[in-house]
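In this view, the complex is presented without one of its protein chains, the others remaining in place.
To keep things simple, chains are lettered A and B as they appear, and every chain counts its residues starting from 1.
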Amino acid sequence: MESYQYLIDYLKNSPPIIQAVWILSCFFFIIIVILIIYLKYLRGHLRNNEKVVAKYQKEYESYLISYLYAGNEEEEISGEQQTIIEKLKISAADIFKRRIIVSTLLRLRNEISGEMAESIQKLYYQSGLIGYALSRLKSKKWYVVAKGIRELTHFHVKEVHDEIVILVNHPKKEIRKEVQLYLVTLFHFEGLKFLDVLQTHLSEWDQIQLLEVLQHFENQELPNINPWLKSTNDSVVTFALKLAKIYNQFEAKDAIMELLTHQQKIIRVDAIHVLSNLQVVEAKDILKNNFDKLSLEEQIAFFKLLENMYETSDEPFLLAHVTYENFEIKLSALKILKIFNIEKFKSLKEISSEPEFIRIFKFIAHNQL
Amino acid sequence: MNTSTVQIILLIIHLLFFIYAFFAIGSYVILAIISAVETLEYMKKNSFVNYKEILSSTISPSISIIAPAYNESLNIIENVRSLLSSHYVNYDVVIVNDGSKDDSLEKLILAYDLVKVNFLINQQIPTKPIRAGVFKSTNPAFEKLTVVDKENGGKADALNMGLNISNNNYVACIDVDCLLLENALQKMIKPFLEVTEETVIATGGVIRIANSCIIKDGKLLDVNFPEKRIVQAQILEYLRAFLLGRMAWSRLNGLLVISGAFGLFNKKIAIEVGGYDTNTVGEDMEIIVRMRRHMEEQKLKYKVAYIPDPLCWTEAPDNYKIFISQRNRWTRGTIETLRKHRKIAFNSKYKSLGLLSYPYWLFFERLAPVIEVIGIIYFVILMALNEVRWDYTVAFMLLAYLFTVLFSIVAIFSEELTFHQYKKKGTGFKLIMISVLEPLVLHPFILYAAIRGNIDYYFNKKKKWGEMTRKGMAKAEK
Partner (left out) sequence: MSEAKKIVLAEDNSTLSLLLKFRLEKEGYKLLVAADGKEAIELIEEQDPELILTDIMMPFISGLEVISHVRNKLKKQTPIIVFSAAGQEEMVLKAFNLGANDFMGKPFSPNELVIRVKRLLR
């Protein structure tokens, strides 16, 4: 009691700053204690959560499997299936359980094909889960909308195409990305029509994802990519160039050659790579004549093109560039010369005393390329 | 000099300390808040991302993993195996044996069926020459592997050799004993491919501490919280630094350092600035500052990005001697980098790099230990003169201690709510314990190491890297 009184007196008599410091210290201490208690609770809760999720998962798994095997020839939906549908409807009302149901359905849907997959699809509709996904589209929060679109993509819900396609230029890039994936996953190459109206930049990441989705389809009929090659949206042009390369769109060569004079250097370099892949010989002469005006990256790309499409008429050009300043160009030029005119190549041995040249020459001379 | 002048001087000194402390604490709080916001956003955005497509895509950009190795014979086979088992499709691995005096190369040749090949190197950055040669495997299962044996030149020099050799557009510079998770490359390359208006020049990742974790065949099987206090304290420190610090700097585009243990770079720009500096022990920080400076000077929009997911697990020092040596080196690295680039300090031409990042690093990282020691010396003098106001001292020290503990606990919370790596029962309690103990168990040694670092920098130029004894990761129980 005495020491307690002593403490109070001490504090009362201290300068205000010390009082403030002690009050702050007490405040911190209390917060620390609260946080520690909450931490214990949180960890326990998280651990518990995992157990609960596992339990529900098992439950819904067995519902799903029972449903899939409870069908019969006569009815559309058997009695047993109807029971399961009703049970799921009730559970789906709770958002926590709903998430688990959806993820359980998806885990299976992604692994199997055929009539089982279609049954899962039907269940998605019958249990009313689709209604919740649709309502998400109207949410004000962007990540809810995006998740909704994603779910609809996973369950192949084609009917909402019109509601989704209007979001293609949405300000939030995560939503745009989900919209694009939706269109392409469900409508394949037809879905690429959004490129006509896309005003925003399509990032490399998005492009790769779209291309991967497209590659998995049976029917690889590409629509006309020329309008996209002429687009004012540079990222659409880049994407179209990728399409041209992967799907060997030789028909588009004229549009691609026009890109050799595009404003963006990256696109010009890309165009050279694609023309090289497509073996477009006309491009070679255009670039050769313009060589000195090209940027270094374009020049290097051009030599890679030459490695693909050299002809004997290119010899003088190659000879002129064997001592070019850039390492990669020297390497390319000497490589090509060795292949089609080994005598000429050998005669170049003494042509330069620059150490880099000598190293490159020696390497090419002594190695099978 | 009469007493009132002395009083005034003392008052000014106190005021300066006070102002410094105020700004330091203020900055920690602000950074913590920004970090929390950024992490939350990151978690939301990433709950969507599908990494599956990019890893199997042949169109995904190709990455070279460059791992310098010096006398790593004990674990090199395992480490290389781990690097070769990443799930990314388009990548290769370049191991640079930096003049090791042990049998690392022989072991590698045996384990991976290596043969010497003729290899033409584009010497874009000068390095020490090749020693035994360039080796590739005859076994198609190891076609991604290239081993280069060169004269010893240090980590920076070895990395530069890797830069010269790589044919890809992106290079991941990694410590060879770092355990890379299977999806690390996909996650790290994402920022490079996602941003549209700016160029990402480098991405850094979080380094997690692997001590006491179960690792078998290059895979992380189980995460355990270590028993040794010194390692526990480092885990706490990393959590604070990464979750409450670096996330904020990433958002502000002010990251000055990417951990040398794991970083992904735009190779073209790294070579353009001349590669790593072999004259510094803080080459990981120095190259970032130089790359940033280069982009500012070229007036190009750029970003240094940061991925908070656990991607890379490595061994932390578990005894004080090695720990001090490591922190000593970090201190010297910071001083060297800041001095080398002092031109950008407070220079508005360098925008946030010169006006925000550099000054922050200067005052609150580089100078903090010095100011703290000055404070201690001052306190000791006051004690000797019997001038100490004990009521102030006790009150303020208690406040400082409680603040530190509070901050640590907030860091623990961030970890629980985000990546929740330490799931086992009892770890929560251990984490709280170490939050309470860390200011006593670790901080004094950090301070000591930093002062040694300062002394060594100014008076002992010959010191370089110091030893790190390899203990080997904990093996899985059978």
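Note that in this section a contact is a pair of C-beta atoms (placed from the backbone, for glycine too) under 8 Å apart; a residue touches a chain by one contact, two chains touch by 3 or more.
Note that the coordinates shown come from a computational prediction; the quantities given were computed from them, not determined experimentally.
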| item | value |
| --- | --- |
| Per the touch definition above, residue among A:77, A:116 or A:160 touching the missing chain | A:116 |
| Option touching the unshown chain, where A:37, A:52 or A:65 are the choices | A:65 |
| Contact residue for the chain not shown (choose from A:25, A:81, A:104 or A:207) | A:104 |
| Interface residues of subunit A (partner: the chain not displayed) | 57-58, 61-62, 64-65, 68-69, 104, 107-108, 110-117, 216 |
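Assume only the chains that are shown with their structure count from here on.
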| item | value |
| --- | --- |
| Between subunit B and subunit A, distance of the C-alpha-averaged centres to the nearest whole Å | 28 |
| Residues on subunit A engaged by subunit B in the complex (per definition of touch) | 10, 14, 18, 21-22, 24-25, 28-29, 31-32, 35-36, 39-40, 42-43, 46-47, 143, 146-147, 150, 174, 178, 201, 203-205, 208-209, 211-213, 235, 242, 246, 327-328, 331, 356, 359-360, 363, 366-367 |
| Subunit B - residues contacting subunit A, complex | 44-45, 47-48, 50, 53-54, 56-57, 59-61, 118, 120, 122-124, 190, 192-197, 391-392, 395-396, 398-399, 402-403, 405-406, 409-410, 412-413, 416-417, 420, 423, 425, 428-429, 432 |
